[in-house]
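The complex appears here minus one protein chain, its other protein chains still in place.
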Amino acid sequence: MNRSVGKILSFSLIAALLFSVLSCSRVDSGNYFGRTVPPDDNVLRYVSGAEPESFDPHISSGQPEARIYMALFDGLVENDPKTLLPIPAIAKSWQISSNVDVFVFKLRDNAKWSDGTPISANDFVYSFRRGFDAETLSRTASLGYFIRYSEDFNNGDVFVKKDGRFLLEHEVNGTEPYTVNAFGPETEFAKFINGPTRLTLPGDEKERAKLFEKDEKLRMAVDGAEFVPVSAEDIGVEAVDDMTLRLTLRQSAPFFLGLLAHQFFRPVPRHIVEKHGRDWTKPENIVTNGAFKVKHHRPYDELFVIKNENYWDAENVHLDGIKFYPIDENATILNLYKGGAIDAFLNHSVPASWIDEVRQYKDEYLDHPENATAYYSMNITKPPFDDVRVRRAFQMSVDRDALSNYRKVTKPLYDLTPAGIFPDYDKARAMVSEEMRVEKKKTPEEWAKYNRFDPAEARRLLGEAGFPVEGSEGNFACPKFPTDSVSLTFNTNENNRMVAEFMQAQWKRHLGITVSLKSQEFRTFLKDRNDLQYTGLAQSLWSGDYMDPFTFLGLHYGRQNDGGSGFADKEYDRMLDEANSELDFQKRYEKLARAEAYVMDKLPVVTLSIYATNWLKKPYVKGMYPNPGTLHPWKFVYIEKDPAKWDRNVDNIMAESNPRTTAQLEELKRTMTQN
Amino acid sequence: MTDNGTILTVNDLRTYFRTEDGVVKAVDGISFELKKGETLGIVGESGSGKSVTNLSVMRLIPEPPGEIVSGEIIFDGTDVRALSIDEVRKIRGRRIAMIFQDPMTSLNPFLKISTQLMEVTQLHLGHTKEQAYEHGVKMLEMVGIPDPRARMDGYPHELSGGMRQRVMIAMALSCDPELLIADEPTTALDVTIQAQILELIKDLKARLGTSVILITHDLGVVAGMTDKIIVMYAGKVFEQAPTRELFSRPANPYTKGLLRSVPDPAYEQGEPLYQIPGLPPDVAHLPPGCPFAERCDRAEDICRREFPPFVEINAQHHSLCHFAKEVYGQG
Partner (left out) sequence: MLGFILKRLLLIIPMALIAVSVTWALIRVAPGTFYSSEKKIPAAVEAKLREKYGLDDPWYKQYGIMLSNIARGDFGISLKYEGQPVNEIIARHLPYSAVIGLLAYLLALAIGLVAGTIAALRQNSAFDYASMAAAMLGLSVPNFVLGPLLVLVFSFWLYLLPPARWGGFTSLILPVVTLAAIYAAYIARLTRAGLLEVMRSDYIRTARAKGLSERSVILRHALRGGLLPVVSFTGPALAALLAGTVVVEKVFAIPGLGNIFIQSVLNRDEPLVLGIVAFISVLVMIFNLIVDIAYGFIDPRIRYE
């Protein structure tokens, strides 16, 4: 008896203790989410995502690495923290040819590596050549293919030398010769690079033989010629003098300047790379030129970078350092944020179940439209999706508004290019759309439903394609449809599954077709998708590489593209090429809009959603914005110690102006107009 | 305090077990006396309660589910039931020792022989390690184990069955106890070894003057060893008599049956061996009347209805039967 009494007593004591502790220890943090205390030192703690695979800016294409590269390396231009438009970095000013195919940059003379070595145009020439060298194994080299002969060099192609001269492309395929108008100082190299395009052939003999088989004329033309490999010195990059860099493109590319902020175009230190080879990025060897340099790296735990005193703009860098934490478990990231152990984290990381709660903290939860879309590629090389009517039926039987409400972090997508982030392009699109409506003699009501949610029309189309839908609302069936040769493939991921199940339900409900779902591990999935092995539909996500519609429209450009549908259309390519040669800004947008309307008519995809950003940052972190790429030029970021100045009830952080950041930007842009 | 030289008196002992099936009256009113230097044999089939009787004497019954419900256990003038558990422990191994049926499982396989021998004398006699060790060697010699020193550092599994039992005996007698309870000491051994062990016990008893209780189901074993015998059935004493008289003039049909069951080499070959028909009863659900009635060839109506009386044949001979005197008369 004594024992039981003792037990009951001790139990109740513990329970009472627990209750009192629990109830009175819930610390009230006011209007902010969790513990909100700025770090004592001036070091930002940021979760960047998976452990970075390399510190070499030429190598990796991933998002976690991108943000680290932006801290360590400075390029010709940098992204504006809000608009992502190019602002001066190592290049203090630039001039662009009227054909938008030659760019001349004036570099500042005080740019240095973290070991004090000065930076010149030759560093950029070396870096570009290195980046395009196939030996470097860069994953992102294709971004720079606009530079003349860079793609040929990267692919190991060859020039054709016959009778002492190089054969030209137009001589063999009978097109107009393409030359570049001279722009900037005249040099020997300029004469070569501006000249008509040289003929290039694959470097591999077998590949050439295949070409010759198909094209007798070609074979005869090169008969007896010598094949000279395209070398690094042939690409369109030139150091006119130590402080002047000239880039020559193979076509007009108006968006190219913005593209130069990408990590691939940031230079690497020649003296270090040549000395250490592939070991140059080890913490004991690495030398960088950005606002920060590597202090220590504990893999899977922490990358600590500190202010680089040799940075040309060091006096305007506000943070003393940044700690990058490589964590990819979303719940853990949120816990760390709530506990006040981190100050901000990467995009797309708030777990779905938390979104409704953190949404209330509008000064910390950031959801703004992104330069990224989600869609389903359809394999148009395999029936029944080789029929555009079937494809359109699948597109039009999905309620995208409902999908966005369900996903919470997205907005509906009706085209390839997201709406809302390129205001002028949206205007051009509206105009083109209205033209098309008049041309097709449709009423505004009918036209509003084009490629949008119209299940009745979808069923009609399906019937027309030979797969009639029977039954009535709530009870449709499509018995003729070959359901076993159609599936929806996606890579294993909670969000992907959510969407897939939603879509499956939509098609079942509106078309009476049950599409089977196929979840695959990431790399397995990539292979199936990229090799067009999948049947039916496949999940696709695309983050724009730069702020221009072409980054989305270009997905389906060319023979082998990243669109994942097997769509290759010469007319589409032609329309895009024409658009890119258009010098007038708005006219170019119109041409792009027409190309987009064309491809949307052919409809190789089912459009799904535009992503919204989905991350948190503490109210004392300033100068860091939810821009469409979630790219943060770290020198603008600072930690505000005075609580009175923290973000409080700000409606739209992108619209409000921060005097400190604005002043910093103005200072930087001043050099643009100088010569 | 001795009392007529009686070392152990058990009076109307009842030990019950609470099980899911009900209350099992394993020992239901047992009484006997053991004089100093005497050897008492307790005979019965499995389930008769013979082991439980002896475990009760040492208070080794697990409580729960068992309980010594009533009765007296007087050991050398001391009321064992009234002692505290610490005081009982002082008696166990020191003044009353027990050896068990299966020496392989009764010895700890993980500990050395020396450890198991030494701990008894270290505990009860206050021996130092060296003293206990030497004493152990002596005990092993006494029980006839060759090369005792080598054996000390070995483990039980290295020994044969007979050897192990000798070790158990050595362990039990280490402190020169007044009473040795041997619970089926030879059942697990083969016949030749059986004889050796029994001889050993007899011999040690003669030398040390130990009183012995020998429990077995085998009448052949008790024949040459005991002074008197009690026969148990269904938790009760069915008959109690000096050994010779029990064998020559049993007064209970059950005892008679047991005697007939002992194989007699004089019988013709080819004759079937006798066994008492039926099985021992379920002690949780005993019928009214005599528990042996079902199997008894002498049973009559009264046996099934009424519980038999405990009939005194003579001062030392008692039997629990309605027809005790008749059976006795038959010889």
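Here are a few things to note about the model shown:
Order of writing sets the labels: A and B. Residues in every chain begin at 1.
Everything that follows uses one rule, which is that a contact is a pair of C-beta atoms (placed from the backbone, for glycine too) under 8 Å apart; a residue touches a chain by one contact, two chains touch by 3 or more.
Note that this is a predicted model, so its numbers are computed, not measured.
Contact with the undisplayed chain is limited, among A:W312, A:Y325, A:F422 or A:Y620, to A:Y325. Interface note: of B:F75, B:F100, B:Y133 or B:F323, the residue touching the hidden chain in the full complex is B:F100. For the chain left out of this panel, the touching residue among A:E521, A:D642 or A:E666 is A:E521. For chain A, the residues touching the absent chain in the complete assembly are 3-4, 7, 21-22, 25-27, 34-35, 50-51, 53-54, 56, 59, 61-62, 134-135, 137-142, 151, 154-156, 203, 278-279, 281-282, 298-301, 325, 327, 329, 331-332, 335-336, 338-339, 341, 521-528, 530, 541-542, 560, 562.
Residue positions on chain B in contact with the hidden chain: 58, 60, 89-94, 97-98, 100, 102, 105-111, 119-120, 123-124, 155, 157, 168, 171, in rising order.
Everything below uses one rule, namely that only the chains that are shown with their structure count from here on.
The distance from the centre of chain A to the centre of chain B, with each centre set as the mean of the Cα atoms, comes to 91 Å.
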